[in-house]
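Heads up, one of the protein chains got dropped from this complex, but the rest are sitting where they should.
First chain written, first letter: the chains are A and B, and each begins at residue 1.
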Amino acid sequence: MAVRRLELVMTKWNRPRYWVIGGSSLAVAVLLLIFRPYVLISGLQSAGLYAAIALPMALILGIVGIVNLAHGEFLMVGAYLAYFFNATMGVGPLASIVPVVVLMVALGIGTYRVSIRKVLAAPELNQLLLTFGISMVLSQLVNLIATSQPRSVSMSYATVSATIGSTSFGVFDFVYDVLAVLILVGLQLFLKRTRSGKAAVAVGQNPTGARLVGINVDGTYLLVFSIAIGILGILGPIFLVRHSVFPMVGGAYTMKSFSLVAMAGIGNLTAILWCSLALGMAEAFIKSFQGYGDWGDIVFFLMIIVVILVRARRTS
Amino acid sequence: MSQPTLVVENIVRTFGGLVAVDGVDLTLEQGEIVGVIGPNGAGKSTLINVISGVYLPTSGSISFRGEDVTNLPAHERSRRGIGRTYQLIHPFMDLNCIENVMVGALFARKLPMRSARLVASELCELVGLADPSRRVSELTILEVKKMEIAHALAADPRVLFLDETMAGLNIDETNEIIKTVRRVTEEKQLAVGVVEHVMHVIRDLTHRVIVLDGGRLIAAGPYSEVAQNEQVIRAYLGGDV
Partner (left out) sequence: MNQRSAIIILIVVGLFAVTLPLYAGPYPQSIGQMVFLYMSLAVSWDMLLRSGQISFGIAGFFGLGAYTSVLTVLDLKLPPLLSILAGGILAGVVALVVGFVVLRLRGMYFAIVTLALAEIFRVIINNWASLTGGPEGKVLSSVIFGGDARLLYWLTLGVAVLTLLMSELFRRTRIHFALTSIRDNEVVASSSGVNITAYLTIAFAVTSALQGITGAAYAQVYGFVAPDGSFSTDFTLLPLAMALLGGVYGSAGPVIGALLLGVASEFLKLYIPYGHRIVYGLVIVVVILFLPRGIAGIVRRKRAPREGGHA
């Protein structure tokens, strides 16, 4: 069994395209290590953050088939819930993950039941507009309750740093890389090893067919949606540790997540990690230049434009 | 007759690993009705899609009235006179019946609005559609099929492909469409390709037939001959008869 799997992996990696990409990435990494080691580290950390946030979006898109424009807003709500627990009860964000996840899953179930379920059969336009509306409702609700003043917490462990050579860097943000890998592995295990996971894959490929063999399609959608929102419930509090939050903070993450999912291709969860590495590194690289730092926010857009053009060339 | 209107040579179309059309030739002349038959998945619709420009061929060539149209986009082929209907009913639901027909006249023929409306009106009469100001949702299946034919004719095609137009019609309705197609082919001196599963339509309507199986051309000739062909029978019934 293991030999077979190794064989499959080897044949996949025998494609010349992978060698080119792999080789040049390695070269870039080495160059960064020599000249701008902080970029390598910071890029790796933000890659983890982006990947962790993008994976649940990919899950919803691949299985339920809708793009959740409120994705970043759910993350924001999770972060605000953690802030609330911290401000009112003095509970640290990490400690509040469990109650936040519970609340977020409840929010996810509610949102799905009340609205999303109703537009699944409707044209894609309706779905886009609905989730756009939900994103606005969520961010404005938070604005209403907590005003637009940025909120943050200060935890002692947030500022732990390490030093390698002449470069010192924050250590906490590596948690995102760990999380991204855990989420990926967790989702893969769920989708391939569990009964409901395999049902979810079937539903994602062919909802009518799945229904015909007795799979509870609506229940699957609900489960998948809840899992995705639940993951955001884990990420929200962790996000709060080192980021200040404000009602509109989620928007950028929705766009970057979608860019990653689009780049990786629907259904390809693993590729999201590679694409997020590219995005994280590219952003960190741009940001490392004094005075041009703010231009880093354009990187994700340029990447998606390049992907569009490359794909268009390939089809024509 | 001079050179054939449509010359399709050695068309191959693959999708990844699947070879949907594998080296098919076809010629069409004005005034003739040719049947394209074969079991499900034989590549008939793909062939029509390649000819009309929905797909570009992986290899092979298409020449129309002497011009090489192999790489032209669909709307350019439509403007030159290659027309088709679609297998699944695909009218424009947000336009009414006559507006649906007008589209071809407006864009393939580039007529001004008033003339386009006149042309569309005449075509609706030609195919036997009463009250074309109705919405598409108010039409019967037979009327929608007639509208599709009128819609395709509005572009003033020289060659027209009817892709499984008879699906879902009863005997009387089918016969009506057969009569309509014959009438239209005569009047407009079209070259017509008919993709069909309903064999009596092929028998009654076409002058000759080509048979596809697994993307390849396995027989050609008048229907009476082809129907006796062993390979064809085997393709439809599978294995030994």
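What we mean here is this: contacts are C-beta pairs under 8 Å (C-beta built on N, C-alpha and C of every residue); 3 or more make two chains touch, one makes a residue touch a chain.
All values reported here derive from a predicted model rather than from experimental measurement.
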{"item": "Contacting the left-out chain in the complete assembly, out of A:Q140, A:Q188, A:Q205 or A:T270", "value": "A:Q140"}
{"item": "Touching residue (missing chain; options A:S25, A:N126, A:N268 or A:S288)", "value": "A:N126"}
{"item": "Touch residues of chain B, complete complex, unshown partner", "value": "52-54, 73-75, 77-79, 83-84, 86, 90-95, 99, 102-104, 106-110, 113, 116, 135-138, 151, 154-155"}
{"item": "Contact set of chain A toward the excluded chain (per top definition)", "value": "67, 69, 115, 118-119, 122, 124-126, 128-130, 132-138, 140-141, 143-145, 147-148, 248, 251-252, 255, 258-259, 262, 294-295, 297-298, 300-301, 304-305, 308-309, 312"}
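Following the convention adopted for this analysis, only the chains that are shown with their structure count from here on.
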{"item": "Centre distance in Å when chain A and chain B are each reduced to the mean of their C-alpha atoms", "value": "47"}
